[in-house]
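Remarks on the structure that follows.
Every protein chain except one is present and positioned as in the full complex.
Moving on to chain A:
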Amino acid sequence: MTINIKINGTVHTVDADGDTPLLWVLRDVLGMTGTKFGCGAGLCGACTVHLDGQAVRACQTPIDSVGESSITTIEAIGETPQGKALQQSWIDLDVPQCGYCQSGQIMSAAALLAATPKPTDADIDAAMSGNVCRCGTYQRIRAAIHRATA
């Protein structure tokens, strides 16, 4: 079946089964590899994208569930004020190590800031604990989120 999905403002027509996870459509069909595969089970957050501004796990989002909603990925999050500020504070504090999880971290943080412009540490724990970083950059992620709101 062909499905139209709107990603970063552009409508793409995709020929794939409706239950195909959005993650693989982004990465393998459309070649947008900024969104990462980490666990395939909604446990690590590496594949986080925005669906109408809400953070969702692309590995748990079948493409036929997207409908008319707008998807935003790491490739375009810098066009939002939150995304731009977060990317800069990530650079300022040298947050990434291997960097593989950081697309998902920034996408989760951007959704947090859009909903809660001045998050507390508890807000950050709640919004970010679904995102795993095996390099252990959590301390700098927390600092960078605070910095992006300063």
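Note that contacts are C-beta pairs under 8 Å (C-beta built on N, C-alpha and C of every residue); 3 or more make two chains touch, one makes a residue touch a chain; residues count from 1.
By our rule, contacts and distances are computed from a predicted model.
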item: Name of the absent chain as recorded in UniProt (options "Xanthine dehydrogenase family protein molybdopterin-binding subunit", "1,2-phenylacetyl-CoA epoxidase subunit A", "NAD(P)-dependent oxidoreductase" or "Branched-chain amino acid ABC transporter permease"); value: "Xanthine dehydrogenase family protein molybdopterin-binding subunit"
item: Residue numbers in chain A that touch the chain omitted from display; value: 16-17, 19-21, 23-25, 27-29, 31-41, 43-44, 46, 73-75, 77-78, 86-87, 90-91, 94-103, 106, 124-126, 128-142
